[in-house]
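One chain of protein is taken out of this complex; the other chains stay put.
Every chain is named by a letter (A and B) in the order it is written, and numbering of its residues begins at 1.
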Amino acid sequence: MKKVVSIALIAALALSLAACSQSDSLAGSVATDGSTSMEKVIGALGESFMEQNDGVNFTYNPTGSSAGISAVLEGRCDIGLSSRALKAEEESQGLVGTVLAYDGIAMIVNPENTVEDMTLEQIAAVYTGEITNWSELGGADSEIVLIGREAGSGTRGGFEEITGTEDQCQYRQELTSTGDVITAVAQNPNAIGYASLASVKDTVKAVKVEGVTPSEETVKDGSYLIQRPFVLVTKADTALSETAQAFFDYATKGEANEIIASAGVVPAN
Amino acid sequence: MISTKRRIYHHLVRFGMYLATGLTAGLTLFLVLYVLFKGIPNITWELLSTKPSYLADRIGILPDILNTIYIIIATLAIVLPLGVGAAIYLTEYASNKKVVSIIEYAAETLSGIPSIIYGLVGMLMFANNFGTSLLSGALTLVIMNLPTIMRNTQESLKTVPQSYREGAFGLGAGKWRVIRTVVLPNCLDGVITGCILSVGRILGESAALLFTAGFAHNINGFFEGLGGSGATLTVALYVYAKEQGEFGVAFAIAAILMVLALAINMSASLVTKYFGRKNNIV
Partner (left out) sequence: MKTKNNLFENFVHGVFLILGLITVGCVLLISIYLIVSGIPAIREIGLIEFLFGTEWASTAAEPKYGILPFILTSVYGTGGAILIGVPVGFLTAVYLAKIAPKRVKQVIEQAVSLLAGIPSVVYGLVGMMVLVPGVRKLFNIPDGASLLSAIIVLAVMILPSIIKMSITALEAVPKEYEDASLALGATPEETYFRVSVPAAKSGIAAAVVMGVGRAIGEAMAVMMVAGNAPNMPDSLFQSVRFLTTAVASEMSYSSGLQKQALFSIALVLFLFIMLINAALNFFLKGEKKS
């Protein structure tokens, strides 16, 4: 009797081991590099991917979109992360962008600010320095403090492209991350900034743009105008490693849409 | 009788000194209390014992604590033999005054170079070869802490009485034997003080580590950890405060660092007291 039990146990053990090794066939690492706006979504994806595949090491280096794109180009990472669409010149260098999700760029102000709604034109005028006082927009009589991102940021690229203010913005502060912008605006009643909608916290207020409240729905149906794609950047002529490809498929084939949505952005696939 | 002019001078100067000293003391008190007051309520067991998770929406600083310990161990393991060796050369071997003054000038130069420059050079020298890793960070810190270890050891070597050495030579011991058995054991206090000061400097360092050790939050063993990128507590504080706006966590780390700074100060003065030597080297 004892023998039978132990044999059964051993068999069960062997089976479970086999099962384990089957699901754990992936090993190695996936290195991603780029946009700080994508931190939340890519962090969540990486974590759940690692949970499913025990032997995989997933890394994410928050540097900014342009840095991520050049990192792929120079082979310093597997997948680049860009929070703006690839430029034609980047595509001509042999890069391919696959849209992972869509995210709004929220125009954020301090909760004390009474301004609720701005048009695209007003936003552009504010950022180029034509409008310098909140009273011109129906707010308090105080100078507007423009908070922006560093050059090379995908959020800045997307924002300046949509508002048509490339290289004309008169920033008071140029900050190097999404969280930093939110903090600066949260601390200053006169400030306005732009930040990934997915990352916006209650410490700041997102204003309506052309009467539309930024939300996942309005980003999805396109009625919220200031939005940009989150893009996974890979090389066209070089195949990804098996592990990196598995992650790429996991992220882009709809399997992980719930996780993407839970990070506050709209899945593309 | 003192003239009115002199009396005004007297009071003015007194007042200035009291004001300045009060300001210094008050500032220190404010800084310590403010950081502890804002930080301690945010220190929880979960924060200390987990790693950050996006899925669970949780921040933990265990990886940063481990990384800090690893980088301290690795740095000291490399810098100690180098720094103590350099000090021994200066006090026991070097006979050429010019060489000594060049070496001392170089050490002074090293301690004057700002950490951001160490960060850049460390990135070029180490991170470009060994990858952005704790090892690259540790090697950068080795160069930074070399003068501290060297000068503290040197000071305490100078206090070893010449008669000890002469006695040992007189008994027929070779130079190396004298150093090993007589000189080294007597400079222990300098080495320990140097180590404590170095640990303090490593704990506080951020600019030199950003581009050499990076900012990953993974839990690893010692050797595996050295090979990978990792944030120390100070770097993590910077990232949480500046990049992510998580001020609760940032203040919690700041409070921990503040307590550690206090502990390091106390142990440094304890060592000085224990060995009975006035230590003026910063």
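Going forward, a contact is a pair of C-beta atoms (placed from the backbone, for glycine too) under 8 Å apart; a residue touches a chain by one contact, two chains touch by 3 or more.
As the structure is a computational prediction, the values presented were derived from the model and not from experiment.
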Chain not shown, its touching partners among those shown: A, B
Touch criterion as defined above, residue of A:48, A:155 or A:188 at the omitted chain: A:188
Absent-chain contact - pick from A:176, A:215 or A:262: A:176
For chain B, the residues touching the chain missing from this view: 2, 6, 9-10, 13-14, 16-21, 23-25, 27-29, 31-32, 34-35, 38, 81-82, 85-86, 88-90, 92-94, 99, 102-103, 105-110, 112-121, 123-125, 143, 146-147, 150, 174-176, 200, 203-207, 210-211, 234, 237-238, 241-242, 247, 250-251, 254, 257-258, 261-262, 264-265, 268-269, 280, 282
Residues of chain A in contact with the chain not shown: 63-64, 66-67, 70, 142-145, 150-152, 166-167, 171-176, 183-184, 187-188, 190-191
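Just so we're on the same page, only the chains that are shown with their structure count from here on.
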Where chain A and chain B are represented by their mean Cα positions, the distance between them in whole Å: 37
Parts of chain B lying in touch with chain A, wherever the complex brings them together: 53-55, 214-216, 218, 229, 242-247
Complex contacts: residues of chain A adjacent to chain B: 36, 40, 43-44, 46-48, 51, 57, 59, 61-62, 176-177, 179-180, 182-183, 186, 201, 203, 259, 263
